[in-house]
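Here the complex is missing one protein chain, while the rest keep their positions.
Chain naming follows the written order as A and B, and within any one chain the residues start at number 1.
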Amino acid sequence: MIVFLLRRLFLLGTVLLGLSIFAFALGYLFPGDPLQNFSGLRYIDSTQRDLLISEYRLDQSYLAQYLAFLERIIAGNWGLSFASQQPLLQEIWQVLPATLELTAYALLLSFVLGVPFGILAAIKPQGVFGKTISGLALIGYSLPIFWWALLLIMFFCIGLGWFPSGGRIGVLYEIPNVTGFIMLDIMYADVSYQQAAFHDALTHLILPTLVLATYPTTVMIRFVRDAMLEVWDQNYIKTAKAKGLNRLQVLYRHGLRNALLPVIRQIGLQFSALITLAMLTEVIFSWPGIGRWLIDSIYQRNFPAIQSGLMIISTLVITVNMLTEILHTLFNPLARKS
Amino acid sequence: MKNRLIALLVSVVWLAGCQQEVPETVRSGLVYCAEGPPEHFNPQRVTSGTTIDIISQQLYDRLLDIDPENGNLLPGLAVSWQRSADGLIYDFTLRQDVKFHQTRFFSPSRPFNADDVVFTFERIMEPSHPYHFLGGGNYPYFQSVNWAALVQQVSAIGPNQVRFELSRPDSSFLSNLATDFAAILSAEYAANLLTDGQQALLDSRPIGTGPFRFREYQKDVLVRLYRNTDYWRGQSAMEQLVFDIVPNNAKRMAKLLTHECDIVAFPRLAELTLISERPDVKVQESTSMNVGFWAFNTTKAPFDQVKVRQALAIAINQSAILQAVYFNQATAAKGILPPTSWAFEQKLPDAEYNPQRARELLAESGLAAGFSMDIWAMPVQRLYNPNALKMAELIQADLANIGVTANIVSYEWNTFRRKLSEGEHDSVLIGWAADNPDPDNFFSPLLSCAAADSGSNRALWCDPTFDLLLSQALSTDNQEARRAYYLAAQRHLHAEMPLVAIAHSQRFQAINANVEGVIINPYGGIALFAARRVLP
Partner (left out) sequence: MAKFRLYLEENNRSPLAQLWREFSRQHSALVGLTLFASFLLFSVIAPFITPHDPYFQADNLLLLPPSWAPDGLVQYPFGTDDLGRDLLSRMLKGTTYTFGLALVTVLASLMAGLALGALAGMSRGVKSSFFNHLLDLVLTIPSLLLAIIIVAILGPGLANTAWAIILALLPQFVHGIRNAIADQLKRDYVTAYRLDGANNWQVLTRVVIPNIWEKITVMSSMALSTAILDIAALGFLGLGAQAPTAEWGAMISDSMDLIYVAPASVAVPGLLIFAAVLSVNLLGDGLKVAIQKRRES
């Protein structure tokens, strides 16, 4: 097990190293002056330029430049945003929690809905119920998310007027940003309208969560169904049936436990899909998260922001994947062998 | 903490259809959905109407104001003013007991006085001023009217007396003081920041004398203002004013229909009939002095040739544009000056659509084979051009008819304007909305040589004949004489065609039916001081 962990950590280290080299190369790959791309300063006068060149070691070899870049990254000096001239790391910490919050709710929803429906669909795959679930899952799987979001907005917001069309909370509620997670911030906020604010934030949350959860839920249903069906064919299930256990008992004692193990691995895979879909969702629902921030940065040709957004998102996705894989292996000794 | 959790859980249950009581903070607040973020919070350094709408009238006052009804000058922070006989000296008597904003970051120790006025204008004029180069030393509007050369000195001649000394008589001087750009800043606040070494905050955490005070700016998300309880014109009815930044037109409209916004900037003209049928929304219409145009970068070949510019001008179908982009809610433009101006030249011919002649003109300039060019189209909706991208597509199709290949280029709005003022474009679809009723406002800031240097001259066109006409017009006070110069200037523009004027648009504002008192100034930004909610 320790060897396995070490090997995984080594791999993680290598990938992060590769990522940092790629991010460094972006400074040169992006159009414009590398010095501007690295520092994020829009106007650099000649004295500042000399100072920065020696600080970033741009007059030395690429290796030295890369090491200087790495030092800055580790020290938390990620440069400035072209658009706002604010430190990038600070901006990222402001937008990242919003994305994590939305993603977490969607992930939760996809599990809460996906696992039971997947199991139900597997019990009688050819029955009406099973077919309906599989059919719906296929439809959800094929929906272009941005179009789906527009349909929901047209129907629920404009048509019925049930939910607001965008944002995290009504703009008239002044909730100070403490943790960045809106629900927590409301709890910490010292305002008289706490309950109303909480209610308002919830109504803002429903549609984006629903849209974001659509794809992972359908993937989850299909995954759990297939896993269940596969387990159902195994000899130990047949043995259990032969022993005279009824359907539910077989399902619970032998089927579920074995079928749901791979679901842990799914958390990681779903997370990366969610982060990507969150970009589209955030753009449509004006959700002030890192996805919208990154897309805006692309519109603004804000190269330093694209560079650091890429680093943060990729690191996050890769780390979460690695963690779930390790967890999965911990619970499932069989996976260690392969 | 535990109690709070329980309370929160309870409200989750409540969500199932239960009507929540609207708290006071929502009832006494107003939301304006803006089409873009402000660049910063200092009107002196701005040219974009987006920023002006958000900051000028709400946070600041000017020495003079413009009557939205008739364009006359009204007293603002100056109660009265006198002009010397030779037109070179203006003395202003200032209003007393006007207080600057009291906020979390600044408490004024004295009321507004002459020092603040001197500070405000010296910042623009004096390169040695500690704040002059904050933000790069660019004051586009003031540079475009050649302010530094015009005003020789601003001095306090008493605690509430200010004197402006000019180098030559200028008939548009007072009008310029009444524009949204000439907002009065606090000298005391600036001095405090200087001692703390925090100069940069002057333009990002503003202090003014206006009806609302600054609370917070969440970048690209919202601007939050609270009412100034000490405002000299009296308190605003609304306690809170939030500018929600929604660049997407469809989303702004959605927010109006779901009542997340009370006022929406620039509703799409296509939807005007649709929303005016709804009982909960009303549409306010007002005349506005503006022009949408297509400017050529005259420093780049082949746009430095008059014939090429003329060819492009007659290659486009103006009436199709008016119909598709403006939905016929605009007047076809003959020149840059709107017909409502007293200096308008009636005799200019209507815009011509003649692809055949355009091809001949191109052939005469040695470009019979056609060429390829970029059309920069604004990414946002503006008063003078509700959809520059659509317009660009129309022009693209028209140009294809005369063998010119056009590429449409667009960036995010602030990036777009930055790149534009660096002169990277071939041609651009943009426009201008008047800041004051003086006709000079359409000429000097747009097409003078000074404007070419400051970057607000989108055609980068510098023509001595034209500049001479402008300065001659400014040096006289006789309206008939000025008019003659401006007529000549318009004819000259038509011959030279540095830009193609396309349309003069009406200004529309979609407002929640229970909000009243929103004032749209034909000469500038929106004023929300008098806005209030009327509950049915």
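A few points about this structure:
The rule is short, and it goes like this: contacts are C-beta pairs under 8 Å (C-beta built on N, C-alpha and C of every residue); 3 or more make two chains touch, one makes a residue touch a chain.
Here the structure is a predicted model, which means the values were calculated and not measured.
Of the options A:Thr203, A:Gln249 or A:Ser314, the residue whose C-beta touches the omitted chain is A:Ser314. The missing chain, though absent from the display, is touched by one residue of A:Trp93, A:Phe129, A:Trp147 or A:Tyr236; that residue is A:Trp147. Residue in contact with the omitted chain (choice from B:Thr209, B:Asn387 or B:Asn521): B:Asn387. Of the options A:Asn177, A:Thr203 or A:Ser272, the residue whose C-beta touches the omitted chain is A:Ser272.
Across the interface with the omitted chain, subunit B contributes residues 248-250, 253, 268, 270-271, 274, 317, 319-320, 323-324, 387, 389-390, 392-394, 396-397, 408. Panel shows subunit A; residues 11-12, 14-15, 26, 29-31, 138-139, 141-147, 150-151, 154, 158, 268-269, 272-273, 275-277, 279-280, 283, 294-295, 298-299, 306, 310, 313-314, 317-318, 321-322 of it touch the chain omitted from the view.
Here is the rule we use: only the chains that are shown with their structure count from here on.
Contact residues on subunit B toward subunit A in their complex (touch as defined above): 4-5, 7-8, 11-12, 14-15, 20-26, 29, 31, 136, 215-216, 218-222, 224, 240, 242, 244, 246, 251, 254-255, 257-258, 260, 379, 411-412, 414-415. Residue ranges on subunit A touching subunit B, taken from their complex, read 43, 83-84, 86, 91, 153, 157-158, 161, 163-167, 170-174, 187, 191-200, 202-203, 286, 288, 296, 299-302.
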